[in-house]
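What you see is the complex with one protein chain gone and the rest in place.
Per-chain numbering from 1; labels A and B assigned in written order.
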Amino acid sequence: MQELMIAKAKELLGNSTVNRVLGWETGEFVYDITPAVFESAEELDARFVYNAFCGNNLSKYLIKESRKEGKILVFLKPCDTYSFNQLIKEHRILRENVYVVGIPCDGKTDGEALKAKGVRGITGIREEGDDFVIETLYGEERLARADALLERCTNCKSKKHVVYDELIGEDGEVLASHRFDMVEKLEAMTPDERFAFWRNELSRCIRCNACRNVCPACSCEKCVFDNDASGIAQKAAADSFEENMFHIIRAFHVAGRCTDCGECSRVCPQNIPLHLLNRKFIKDIDSFYGEYQAGEDTESRAPLTNYTEGDVEPSVVYERGNN
Amino acid sequence: MKALSLAKLPELFSLVASKEALYIPADDGAGSARFTRYTEGLEMTDKLNTVRSAKDFFFPQTENLVDFKLKGKEIEISDPRTEHEDFVLFGVRACDARSFQILDKVFLVDPVDTYYQSRREHGTVVTLACTKPEETCFCSVFGIDAAAPEGDARCFIEGETVYFEALTGKGEAFLETVSPLLTDSDDSAVKAQQEKTREILQKLPLKNLSLEGFGAENLLKLFDSEKWAELSESCLGCGTCTFVCPTCQCYDIRDFDTGNGVKRFRCWDSCMYSDFTKMAHGNPRVSQLERFRQRFMHKLVYFPANNDGEYGCVGCGRCLAKCPISMNIVKVAKALEGEVR
Partner (left out) sequence: MNAETLIPKLGVVTDIRIDTPDVKTFRVVGLDGKKVFEHMPGQCAMLSIPGVGEAMFSITSSPTNTEFMEFSIKKCGCLTSWLHAMDVGQQITIRGPYGNHFPVEDALKGKDLLFIAGGIGLAPLRSVINYVRDNRQNYGKIEIVYGSRSKDDLVDYKEILDEWMQDDGITVHLTIDQPQEGWDGHVGFVPNYVKELQPDLSYTVLMCGPPIMIKFTLAGLKELGFQETQVYTTMELRMKCGVGKCGRCNIGSKYVCKDGPVFRFDQLDELPSEY
């Protein structure tokens, strides 16, 4: 696949369809991949990579990149196309300056995910059948691919590209996913249990803002939490609830716009399952307003910014809030 | 050298915890380790290191500096500090142990930061030698020996035995506290372990990272490098690298109105953040390129220029593991190497 992508990028650079390519660049190890812009065939040959570790969603970079001179080629995995569409819908990306090439994805992982399985001292990784074979300083290890994927990939919602100018490989289907299973478990908890669950998870937050900065839905030019004039731009955890509020407010702000790309949980250095907050919103929106997938298209009105006579009444909160 | 059966380590923890606060690296239930206050039954992690570094104990993420009460035009100032309690930080790795010396060079030089100083005085650092370093480790680049960590006392877990050795007066006091549990031992097992560990250290992929030429003499040359644009291109501007870094120590001071007076806090800050240098009338670092450059120039050039060549990095590898886009000090140093050749 990597070879096909490099060939495609060279072709589009060569015939001046685009003047830059947004993709992934190799690092020191197999797994430490960085999003990068390539401008020549030489750069592509030297550094371009596409493998199981290219988890980064490149959509958000296009806010900036699409405002530069010339057209840019971007490679988008199925789930990244939802973020791209949503940003188009919010008028954040200049579509005419982007050439989207859809690429297949069979699930991503990262160094942290492998290490969580107890692997230490990774010096090389290769894929053999359904396994990752990992060379380490302490011998070779074998992990089943399916067991080592990122959470969002084990609950993949779609292998379908919702937007592209060109596709490499065949398009997939929207999948019947189990992504709401954990949300249902949380819903089944008593309010006290649920409160304790989130207090514990969020207690690890170090307020590094990685979740916010990586989030394609968090595209405000000036975040309210960075604005001194807002009165809530507190970097100090003035009380122990400060970080909790940060995440709750952020979840509210991206509600109806979050495509469930899972970047927030992927980047969290403290492994806080932040996607669960967003999924709760997605699940509620589905049940209150009918099935809705943010980023599926660029035209439809989002449930939370649209009014219909059948809209759910605020009293629904009381009605189902008896537990 | 003193020895203790590994099975008796919980007994040692209990004994220490009965006299003062004890923190050990323990699993956090989410796949990582963090320093946790010891209570009966808490087990030490087998992970190499914690996500949050040990700097938290001397330079916490948030601390109350001073309190104010405002009445009309009058202001009342009070120092909220109570005496810090004595504590033992157990299981610190060699990299983090070195980071304290680097932080000392900031906080203990004139004018001394008394908040930090007090915690340093009350804390005893017991380090633990590494035996299974990760591929992200490069502490040896900074002259740190992971097989023989610095600290007040150090220990080695080898087979079913824990060996102890005091390095300072505080360390001796610590061993005295737990002496009823310890027996005398020779150091042959430790020597053998160190030899084995050093063999592994020799195999680490980043051990040859070169920082030659990263000094004051090349300050402007490095600052003006064209590489910064490419290196910083995909930086998200988050504070992950800064906050997991054991040597990053920039801070912010802010006020919080509690409704019953004003608390002035100090909290960690990051030069990667857009508002770090923002003033009422402008910002000298307008884009992420400048902010990104500041962090690495500070660690690799400015800090050593002011501190006899000591870099603001200990090679712990946390930023390598945690950066959302896998951009880090190793990649920066390698990219800039050519500029100073």
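Simple rule for what comes next: a contact is a pair of C-beta atoms (placed from the backbone, for glycine too) under 8 Å apart; a residue touches a chain by one contact, two chains touch by 3 or more.
Computed from a predicted structure; not experimentally measured.
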Write out, one label after another, the shown chains that touch the chain missing from the document. B
Among the options B:106, B:173, B:189 or B:340, the absent chain makes contact with B:106
Which residue, B:131, B:274, B:288 or B:306, contacts the hidden chain when the whole complex is considered? B:306
Of the residues B:6, B:192, B:216 or B:229, which one touches the chain left out of the display? B:216
If I consider the whole complex, including the chain that's not displayed, which of B:84, B:132, B:227 or B:285 touches that chain? B:285
Of the residues in chain B, which ones touch the absent chain? 65-66, 68, 70, 73-75, 77, 79, 106-107, 110-115, 216, 219-220, 223-224, 249-253, 255, 257, 262, 264, 266, 269, 271, 276-281, 284-285, 290, 294, 297-298, 301-302, 305-306
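Going forward, only the chains that are shown with their structure count from here on.
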Between chain A and chain B, what is the separation of their C-alpha centroids in Å? 30
Using the touch rule from the top, collect the residues of chain A that touch chain B in their complex. 27-29, 31-37, 56, 61, 111-112, 115-116, 120-123, 136-138, 200-201, 204, 206-210, 212-214, 226, 228, 233-238, 263, 266-267, 269-272
In the complex, go through chain B and note every residue touching chain A. 28-32, 34, 48, 51-52, 61-62, 132-135, 200, 203-206, 230, 233-234, 236-240, 242-244, 252, 254, 256, 263, 265-270, 273-275, 320-322, 324-328, 330-331
